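Heads up, this is only part of the complex; the chains shown haven't been moved.
Naming follows writing order (A and B), and every chain is counted from residue 1.
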Amino acid sequence: MANSATNLRLKLPIACIILEVIIIILFGALVQYDDETDAKLWHKEIANGSSNYDNDFYYRYPSFQDVHVMIFIGFGFLMTFLQRYGFSSVGFNFLIAAFALQWATLMQGFVHGMHGGKIHVGIESMINADFCTGSVLISFGAVLGKTSPVQLLVMSVIEVTLFAVNEFIVLSVLGAKDAGGSMTIHTFGAYFGLMVARVLYRPNLDKSKHKNCSVYHSDLFAMIGTIYLWMFWPSFNSAVTAHGDDQHRTAMNTYYSLAACTLATYGLSAVVAHDGKLDMVHIQNAALAGGVAVGTAGEMMLTPFGSMIVGFLAGTISVLGYIDITDTNTQKLKIQDTCGVHNLHGMPGVLGAIVGAVTAALATKDVYGDGMADVFPDIHSGDVEASFQGVRQAISLAVTLGIALLGGLITGFILKLPIYGAPPDTICFEDGIYWELPGEEGSHEELTTVRTPDEAEKLNA
Amino acid sequence: MANSATNLRLKLPIACIILEVIIIILFGALVQYDDETDAKLWHKEIANGSSNYDNDFYYRYPSFQDVHVMIFIGFGFLMTFLQRYGFSSVGFNFLIAAFALQWATLMQGFVHGMHGGKIHVGIESMINADFCTGSVLISFGAVLGKTSPVQLLVMSVIEVTLFAVNEFIVLSVLGAKDAGGSMTIHTFGAYFGLMVARVLYRPNLDKSKHKNCSVYHSDLFAMIGTIYLWMFWPSFNSAVTAHGDDQHRTAMNTYYSLAACTLATYGLSAVVAHDGKLDMVHIQNAALAGGVAVGTAGEMMLTPFGSMIVGFLAGTISVLGYIDITDTNTQKLKIQDTCGVHNLHGMPGVLGAIVGAVTAALATKDVYGDGMADVFPDIHSGDVEASFQGVRQAISLAVTLGIALLGGLITGFILKLPIYGAPPDTICFEDGIYWELPGEEGSHEELTTVRTPDEAEKLNA
């Protein structure tokens, strides 16, 4: 019965509470304040001449909060475009993000090196945990409407772990740069999610087709998500770059890339959409591709000119993706990509990785000066040539794609087990299956019917 | 007649304009720029070796803006869940917050000590005024839908005044710590509002029962409020703590508490809600209890582990509160708590006070080092033992409860006077009584009826 299958009374509490208890135990055993959040350690630094104003809180926290808004409002509302899936879009986004940021703190702490057996936490770990969460939410976009919250939590457990492994290989082993995560966040999240969607392919999904579309107000709610992502993307890409010119330049490059991307998106949307009108799907998604595509090169000396070219290209391929590849994916590749994450995060992420590799390969001491030490420390120290840094970047893209696809494959099969309360094909894209819904009929009548004369009189009084 | 009784033509202008004129006169007589906002005084500090970059604006203003968003968007939209009370929720929230922050500047200035007969204002007074405003908005949640804007302004006048008195007793006389206001803001606002709601008890409120519920889109608007409160709560709790590790640690503790609280909320919601589905009421409210519950202890060395346990507990009692205590309140205690502020602010606030008392009592020099001077200056100076600091905290909770309940009682009776244009029992939870509403029928038809062939042709052209 649908009844017992999708009822969450036991499944969700067990998942949430077991996971949270494990997290709390691990935090109790392993997690400590870092030097900047611990009262005693920080005041030792003060005693050694530091000022409270040097605390990294003041140089990272505003960026963190912008990233936080992107994760919870941006991703959450971007997915409310479905007419009848707003509770789940915002609500499951909220749940898995709140889980993933805790789990990511642990996983990233493990692989990025412990300090005397302990994981140290502070503003940087908070930003990095939000970044990892972003990757999970991208994958969520690919399976939106077709998964139960328990499936999503299980997916998060695995994806966060693999994210941390991949990030470690790319940044620490291979020595690639990827401050805004074109590879580690966007490419990884997109291809992981697409592979999960492939394994979870539902041949009879067209039974829910009438719900897999937007209505007027759901598209407006989605625009809240889009605009917040667009505005704060400069903060996202610059949140963990080196202080000084690096953060400043990264934010500005991203700002220009997004602006150019937006013009390309509007121009192309009118070309490809029905009847020479604009299509909200493009505006909501493709206009953001410029942020994805400078996620790697944004901190480099890409120049505003270069940033705009990248943004323009990203918007172009993203809009084109929405006409062509979405259909191809669904029919030939059997990937039902609800939000079109391939067009927003997948292809622009790969573009961003390539742009990053090329820009790195072209880095010269003449252009970067002593700033080379922040952007490419290994080139600065003479350990590698710029061209080899470009090769490292390219290898990192390949590694990321490999881990994402393989990880998504395995995860997909795990999520296929019939124990998580997934919705049947006939009731996908529907909040009512997991949420108590307010009574629409009565209330709707309230909003629209002509009132009784008595009531009207009172109201108009 | 309902007509004359709820017509605001005279009542609201008189209230608004008299109050604003009084405020302007008092500001003219008493308020001055502080050292950091006055051109002359600040440049004296510059002459003495300060840098413009040392101005506290840069270390508090981002937190202030986050708090500001919580007050105006967070609280405002959280209350839009009612199907037909969105204008009033956002609009009255806006009005009383704009009033309260001005009045709070004066009242907090009076009781916290004048400087040569003058109240000095700057970024800290702005944050503190917003905090006090938050307390008023919590009380607003308890009486939502059943009060006129004039009543709300009168309530604000009294509540802000008592808030300032209580805050002075707790922080200055008793020497308690309460940076994020578990006691002074949440406990105070909740029990003040509940007592007002008790006195204003309406035995016939079920005549408006059909409007005291949500519709699909009103719940989505409410989620905007929830998510903003959730995201920026770390800024709220850390906004006025000491610079350096204190702000950093407080923000992080709050972040972990909220994340753990969210998992507990989702897990328990599925247990207690109808049919094993999730209930939006829990998600919108209980997921925030973790922020309330670390309002006192957040700046202490609570550890991420401790913060998560507190958050988990807070989410748990808050969800349980929504099933049990709400009904008990309404039927036995005769308290009609529209938003369930007892579950979101009341119980978690008391929990936060207790956690604060215990954490304070356990403070040791070994853990805090020289940081003790910032968190517990009296323990650091040797004036009190840690255990006595715990006692101070506990007494502060009792004092806060006493002043809140007594103040709410008196305020309730003042608000009962039939001169404020309160709505009749039959038209509560209804915007139309105080707002000109757009014509729904015609416009609704516009949105839904099939167009005439002519129109359709033009549109599809």
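Note that in this section a contact is a pair of C-beta atoms (placed from the backbone, for glycine too) under 8 Å apart; a residue touches a chain by one contact, two chains touch by 3 or more.
Everything numeric here is computed off the predicted structure, so don't read it as measured data.
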item: Per this structure file, total copies of the shared sequence (2 shown); value: 3
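Here is the rule we use: only the chains that are shown with their structure count from here on.
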item: Centroid spacing, where centroids are CA-atom means, of chain A and chain B in whole angstrom; value: 31
item: Contact set on chain B toward chain A in their complex; value: 1-3, 6-7, 53-54, 58-59, 62, 66, 83-84, 210-211, 213-220, 223-224, 227-228, 230-232, 235, 242-249, 251-252, 255-256, 258-260, 262-264, 266-268, 270-271, 273-280, 283, 287, 301, 303-305, 308-309, 312, 366-372, 374-375, 424, 426-427, 430, 432-433, 440-441, 444, 447, 460-461
item: Residues of chain A defined as touching chain B within the complex; value: 7-17, 19-20, 23-24, 27-28, 31-33, 36-44, 46-47, 52-53, 55-58, 61-62, 65, 68-69, 72-73, 76-77, 80, 86-87, 90-91, 94-95, 98-99, 101-102, 121-123, 126, 149, 216-217, 221, 224, 275, 433-440, 442-444, 446-448, 450, 458-459, 461
